[in-house]
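My questions will all concern the structure given below.
Every protein chain of the complex appears in place save one, which is left out.
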Amino acid sequence: MGLDLSVQIGKIKLKNPVLVASGTFGHAKEFENFFDLKKLGGIVTKTITIKPRLGNPPPRIVETPAGMLNAIGLQNPGVEKFIEEKLPYFRKLGVPIIVSVMGYSVDEFVQVVQTLDRADGIDGYELNLSCPNVPYSSKTEALSLVKMFAHDDRMIEEVVSAVRQVTDKTLIAKLGPDVSDVPKMALAAEKAGADAVSLINTFIAMVIDVKTRKPVLANKTGGLSGPCIRPIAVRMVWETAKRIKIPVIGMGGIMNAEHALEFLIAGATAVQVGTANFMNPEASSQVLSGIEDFMKKEKLSSMKEIIRSVKS
Amino acid sequence: MGLDLSVQIGKIKLKNPVLVASGTFGHAKEFENFFDLKKLGGIVTKTITIKPRLGNPPPRIVETPAGMLNAIGLQNPGVEKFIEEKLPYFRKLGVPIIVSVMGYSVDEFVQVVQTLDRADGIDGYELNLSCPNVPYSSKTEALSLVKMFAHDDRMIEEVVSAVRQVTDKTLIAKLGPDVSDVPKMALAAEKAGADAVSLINTFIAMVIDVKTRKPVLANKTGGLSGPCIRPIAVRMVWETAKRIKIPVIGMGGIMNAEHALEFLIAGATAVQVGTANFMNPEASSQVLSGIEDFMKKEKLSSMKEIIRSVKS
Amino acid sequence: GQFVQILCSGDSLDPLLPRPFSFLEATTTDFSLLYHVVGQGTQLMGKFKKGDKVHVLGPLGRGFTHSGLRAQQLLLVGGGVGIPPLYHLARTLVKADVAIKKNIHIFLGARHKSLLLCEKNFKKLGVSLYLSTDDGSKGKKGYVTSLLTAHLKKDHTKARVFSCGPTPMLKAVSLVASEFGVPNEVSVEVPMACGFGACLGCALKVKGDTPGSHRFAIACTEGPVFEGSKILWD
Partner (left out) sequence: GQFVQILCSGDSLDPLLPRPFSFLEATTTDFSLLYHVVGQGTQLMGKFKKGDKVHVLGPLGRGFTHSGLRAQQLLLVGGGVGIPPLYHLARTLVKADVAIKKNIHIFLGARHKSLLLCEKNFKKLGVSLYLSTDDGSKGKKGYVTSLLTAHLKKDHTKARVFSCGPTPMLKAVSLVASEFGVPNEVSVEVPMACGFGACLGCALKVKGDTPGSHRFAIACTEGPVFEGSKILWD
């Protein structure tokens, strides 16, 4: 009997629950010699903005204990060039393509999605509500002091609702971890019509060079990712999955199948592999085969038997 | 010329900025054979509650990448027995003793501090507002759903004000990291009369055993500490020190002098060494001598030249 | 028995925590230990080279009773990595002339004969040895507790049991000992962070001061050796 690893995220049927995380998989082409990209459950692209972005000056990365900080600054060619130059390659791969998008205002979010919606070969959007490296602004006066969409449930609702109105495609709200109440943010996204939430983006963090007394990153702060954050991410997925009805896509420090299974058992319907791609370009494919091995060993036939199966 | 490492926290003049963190230094006696405890800038005791607490059932700890989870459950002999059995030893050491206290209600906080205030040999209190492992309740109806004091600025204000009214001793509010806006919480503590804030307590986190599909800790979740959280802690100290006037005591993953200096440069007036005590019982003493070496090498004579000296 | 904490990873922070290991042999100047490679820490230990400097903390904890044993019949029951500390105990008792060889009986159990540690050491020491393996590959097939039961049935006068090994074994041994009304000490294996009483992470559920009550003992300082009858097994 065959294993059925498929899971449903909005309108997208993923043939397996292993995706790669935004900003950690180049434009996919960089990985084509390492494994057959068709194996992937799906690909989330680097975050795309309406205009091209040069990104932050270097240094952009610094290593930390079992993790790393990044402040790439959303370097991307802008939505037009993305469609022209990058999308054709993605389209050819034959796996679900989820484009990560960000705007500096609700309008910009809407515009990026509208522009992408006119192109072929996109299966859904992940709204990057939590990128910590760029200043935000909102139309709504009272909220304009909030630095990040992901830090305020009302702003999350505003963005998701607005985008929901302009696309029928699968809409995923990606939330940041630097909040008191992740489930509350997820509920706001659900209420506004998101098909799923992605948890978690990076933690805002900082490393200071004691010799120069300067932050190591040119941007001062950066986003912390990697195995170091996994126990927090698992907790957030666990407490969120209990509270919302739409699926949770879990990530944060997944290095191998066991870690992915931790997220799935905690309540995630799918997972994304991020930082691990840098150390081991085959990480995502190994996560997938590891999940298959687990299912065979435990005599499981479908993902239902794993997702949210945590005992208490 | 001698080095002056002294710093002021409320009414306490610490002869150096290196303290040991609550819950990571036993009852101090466990360390007496490792180094001369008199060297320490100060000692923060394990959190004391009004009644004795047995603590959580095992397993209480689990290792994570560059960190660990703990769910000790505030095992402590209760305030009376603490005064009778543990305080005499602390008193003898001749270093500032800061007693960490926690209550399940504002009243309990007040009662513990009142009881301790009648005993000799205590220099100040650290209010543990953020222990993630025990359920809380508040007198104020509307707030009774909030799980943790540290997650709500109004509750922080309430507790700190109430305790402020019953003691003249130095009062430190220890805040948790699982919030959207740490400076806001610190401002609430400052407004309510705290002499300093301690940043940060552990992150609520979880590890699941994939084989048994159960959380590894009996308490399900635990607090994440150790080097893995340091970059987040440094960022929180940095952004908080800019916003409040009272001193910040920084901690989170300090393993050596360089890490302590990171916190001091970011804006901390003093630091606490926590998890490192478990791997290396001399860690705090080595942090201190490393700071001295740094000052000599950089020809500095006082802590003023280090604290909040971060360049941008 | 008493143990040391070893930082297996040197300067690396992964794995972060030290690992506890019992003494196999120990003098005032040096010691040896015996370990199974089960995970990351012990794997790294396997890479230690002669001349490497390693961060070791110890001796830690409270070992087995070492005195007043002269006239007693000492039954040492060990399994898995619980065997080395029992060899340490037997050796120490014999060397210090606290016990007489012929009064010491060693019961060892393992899944397979390859896991029966220290067999040769015990033989050299000249104490009597009773072996069992789960698969019958050596000694009696089955659990070591049946060897112990058989022995106690024959003679349990002035017997005292000392055991170390996996928790299910300790529990079973403890039950057998109490059936025969024989005092028994067990050395428990619980997860530890510091190993010297600083973290309170190594809780063990034991009987409280009042009947029916319980408390959590700190295994690294109160133990790792406990009176078997005090422990509240799951």
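General observations
The chains carry the letters A, B and C, assigned in the order they are written, with residues numbered from 1 in each.
Rule of thumb we're sticking to: contacts are C-beta pairs under 8 Å (C-beta built on N, C-alpha and C of every residue); 3 or more make two chains touch, one makes a residue touch a chain.
Only a predicted model underlies this, so the values are computations on that prediction, with no experimental measurement involved.
Although one chain is omitted from the display, it touches the following shown chains in the full assembly: A, B, C.
Although one chain is not shown, part of chain C still touches it, namely residues 9, 11-15, 40, 43-44, 47. Contact between chain B and the unshown chain involves residues 65-66, 227.
Considering the complete assembly, chain A touches the hidden chain via residues 23-26, 30-31, 46, 54-68, 70, 72, 75, 226-228, 255, 275, 277-281.
Rule of thumb we're sticking to: only the chains that are shown with their structure count from here on.
Taken as a graph of touching chains, this assembly is fully connected, with contact between every pair of chains. The interface carrying the most C-beta pairs in contact is the one between chains A-B. At the centre of the protein atoms shown, by the Cα-centroid criterion, sits B. Taking the mean of C-alpha positions as each chain's centre, the chain lying farthest from the centre of chain A is C.
Once the centre of each chain is set as its mean CA position, chain A and chain B turn out to be 33 Å apart. Our note on geometry: chain A versus chain C, Cα centroid distance of 48 Å, whole angstroms. Shared interface positions of chain A, defined as residues touching 2 or more other chains, are 65-66. Within chain C, residues 13-14 each touch two or more of the remaining chains.
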